[in-house]
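A single protein chain has been omitted from the complex, and every remaining protein chain is retained in its original position.
Labels run A and B following the written order; every chain starts at residue 1.
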Amino acid sequence: MEEYLSFVIVGHIDHGKSTLIGRLLYDTDSLPEEKIEEIKSTCQMLGKPFEFAYVMDHLDEEREKGITIDTAQIFFKKGNRNYIIIDAPGHKEFIKNMLTGASQADAAVVIIDTDEGIKEQTRRHIYLLSMLGIEQVIVVFNKMDKVGYKKERFEEVKAELEGFLSNFSIKPAYMMPISAREGDNVVNKSENTGWYEGPTVIDALNSFRNRLSLLERALRFPVQDIYEMDGKKIYAGRIESGKLKNGDSIVILPSGETATVASIENFGPELSEAEAGRSTGITLDRETKAERGSMICGSGSKPEPKTKIKANVFWMGNDPVKKGEEISYKSTTQEVTCRIANIERKINSSTLELLGTDSDELAGLEAGQVSLELDSPVVVDDFNDIPPTGRFVLVKDGLVQGGGIVTHLE
Amino acid sequence: MDRLDELESRSIYVIREAYKEYGNVAALWSIGKDSTTLAWLIRKAFYGKIPFPFIHIDTTFKFPEMYEFRKKHAESWGVELLVAKNEKALAEGMGPDKGKFECCTQLKTNALKQFIDEKGYKALFLGIRRDEHGIRAKERYFSPRDEDFKWNYREQPPELWDQYTVKKDNATHIRVHPILHWSELDIWEYIKRENIPVNELYFSKNGKRYRSLGCYPCTSPIDSEASTVEEIVEELRTTKVGERSGRAQDKEQAYMMQKLRMLGYM
Partner (left out) sequence: MIVIVGIDGLEYDYVKEFGFPNLMQDNYGTTDLSEFEEPRTMVIWSSFLSGKNQEKRILAEKEMWKFKLGTEETLFSKFNKHIAIDVPGYTQDMEQHNRERQAMKDFFDDKTTVEEYDKMVFAHHNKIKEKFFESLEQDYDIVMGYFNAADVIGHLSFGLKAKMKLIYKEMDEIVKKTSEKADTMLVISDHGMKAIGRFGDHSNHGFWSFNKDIKLENPKPTDFYELLIKL
């Protein structure tokens, strides 16, 4: 099977996202054949060359028909690498959609109109990307054709962005001047930016890795459900990191019970081991009190479950969440009641301006460094080590309204 | 783990999550390739002992081959099969000749509505994919429907990090879409790998085969010589004609022919 790198393109709707997508498809010859074929042959019959602008007309038409309001997936390939663009809209209302899409991505491309400069939304998007833990980020300074391909203007806007980002230790992997409309530095190197020596967008994407390989990390197997059948008790769930095989000694957290893996249950060919990413089921050599939300770990590395967590949290709900208010913490299948004990600092997620220290509540589109107090202990890891247990959502009134990344394990 | 394993694992995760969350659930089985693949995944998720029923919404206008297939596999899989029909509308003579939109509404949508009201299911599994059709691109894994089966796609909650929406009070039921992220090609490659039984209508007979199966008065076949799963996979890899194009275009085509006749062209 082939490898895929999925990435999300974020940016203000007028900064050229759809043109960039069109250009990526066009220059890699990945346009979906059906309707483009008709346009191509019409050009031929009229004796006209097939121009990029016609591709854009077609993509605009698709957009008008409402196909890409939400996250949609666009496939293309270059050489033997396959790519999936998770097209996330830039409109304010659709932040939720952006988060859903971006949270599935391996990488992100942030697009900025070099002529217009950095907009509020751009800042918010970059911040949210870092909140989602996406480290593989390319920032493209688009519409270089509009500013005459001038190095000075590129450097100017780039410096402004770097200044803004330095406050948050966010460092994009690449920053490059492009023109999606004219095709500069997207797939093909441009002659108009002789002063730029870095890679094209496609080369940059090619250097990224897909989904962090969690196979080598410690075992984290959250129990999703328990099935009793044929006298067996099957602990079902998806392995989030590490590997499991028959005979392994495991520990069930937070209770601390130990056991040995008796079998790996698979409906189909017999398996003796299962790895990160696989939905599976196991049986143990003894009875245990494990239930949904219990975390099965290797007896070698035994993380200590916590009730106090420090995290970066962003809030998406229409109503704010107050300090001390009872909400739910959900991470993999672990779900416990909790409350925000303290909001040390909070910022406006787009301007990144400091809104206050020691605040009483967190409102929509605000982000903060908070301390959470949980009513029961959960297994938490450093986000940079094991992402699935290093991030969580906050549920209020039955809906996911916030998300966060663990910054500090006490 | 390869791509199909990843797709499979994610789908099984969604299925198990919905069952755990809602309990009183059912899966819609249209006997087509997508929902049969979904049925297969459900079997895998529950180790062959599926704790909830499959519902077939029967308009009575399905191809006879579909009814045969349904019987054979429901039996061999040990599935509890329930059939939903809008008996009242059928008794009143509802059919495609009364207008396709009207017919679909009565015999499909309303048949389902009545069934759900009666049985009170909290969630339904459906085999919808994002790449099928424009509007489907907006769907979520867990999607609430209100009393009128309406879906407010602008107000959808985010699905962050595989955390799905929990109960919403003013929804009569939640629709769960475990194969949302699969493409048409993925489905056929999985069918090939797993040897999932497939309705013979999908295979070529006399130069034609069905790419998607609806009711026989409203579904037309495409030109194809593909008569095995391998050949279908190959055909899909090289062509990009819209999957549902056999169905929607008939309506428009009929309209155009009539108009052109009126204008004196035909």
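Going forward, contacts are C-beta pairs under 8 Å (C-beta built on N, C-alpha and C of every residue); 3 or more make two chains touch, one makes a residue touch a chain.
Keep in mind the model is a prediction, meaning the values are calculated, not measured.
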Visible chains in contact with the missing one: A, B
Residue of B:N24, B:T60, B:T109 or B:Q253 touching the missing chain in the full complex: B:Q253
Option touching the unshown chain, where A:D57, A:E160, A:E304 or A:E344 are the choices: A:D57
Contacts of chain A with the absent chain, listed as residue ranges: 35, 38-39, 41-43, 45-48, 54, 57-58, 60-61, 64
Contact footprint on chain B, counting only the chain that is left out: 248-249, 251-253, 255-257, 259-260, 262-266
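Basically, only the chains that are shown with their structure count from here on.
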Rounded Å distance, chain A centre to chain B centre (Cα mean): 29
Residue ranges of chain B touching chain A (in the complex, touch as defined): 1-6, 8-10, 12-13, 16-17, 19-20, 43-49, 130-131, 134-135, 137-138, 140, 153-154, 156-161, 163, 165-169, 181, 183, 194, 239-242
Chain A residues touching chain B - in the complex, by the definition given at the top: 1-2, 4, 32-34, 62, 65-73, 75, 93, 96-97, 99-100, 103, 224-225, 227, 229, 234, 236-238, 265, 267-268, 275, 277-279, 281, 292, 316, 330, 388, 391, 393, 395, 398-400, 403
